[in-house]
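Sending over a structure as structure tokens; questions will come in a sec.
A single protein chain has been omitted; all remaining protein chains appear in their positions.
Our next item is chain A:
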Amino acid sequence: MKKGAILGIVIIAVAIAMIISIYTDSSTYASFNDAQKTEEEIHVVGELNKGKELFYKPTDNANYFAFYMVDNDGTECKVVFNGSKPQDFERSEQIVLTGKMVGEEFHASKILMKCPSKYNKDQVEVTESAASSV
């Protein structure tokens, strides 16, 4: 029985360590205002402000991409990403940023976006040429 007891204790210890690790590594979904208050990297969820221009000029710098995002509280902030413009960024519906505030800008280290996937029951495309055959 002794070996079993030792094993049990070891497993419990590892399990506790894992839970603590997951808890400390896990992050929170926050707003830009929350991001302003912390130095740590956090997740911000929001939408791309499609009214404002996306800034990506690879001819000047292939690793600078900036845009404006409105978070779920309605706060708008300029977001800067040290990389190229993610594919199909303009069509994104929801963006999840990982990063932190630097001055007035949010520096994103990771951008994850949800696009209106084709599984979404979106609009049927109708071609004009075919419509004339009616």
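As a convention for this text, a contact is a pair of C-beta atoms (placed from the backbone, for glycine too) under 8 Å apart; a residue touches a chain by one contact, two chains touch by 3 or more; residues count from 1.
As a working rule, contacts and distances are computed from a predicted model.
The chain absent from the displayed complex carries the UniProt protein name "Cytochrome c-type biogenesis protein CcmF", chosen from "Alpha-E domain-containing protein", "Cytochrome c-type biogenesis protein CcmF", "ABC transporter ATP-binding protein" or "Putative ABC transport system permease protein". Seen from chain A, the chain kept out of the figure touches residues 1-4, 7, 11, 14-15, 18-19, 21-22, 25-29, 41-43, 45, 56, 58-64, 66, 80, 82-85, 87-91, 94, 96, 98, 102-103, 105, 107, 109-110, 112, 114-115, 117-121, 123-127, 129-131, 133-134.
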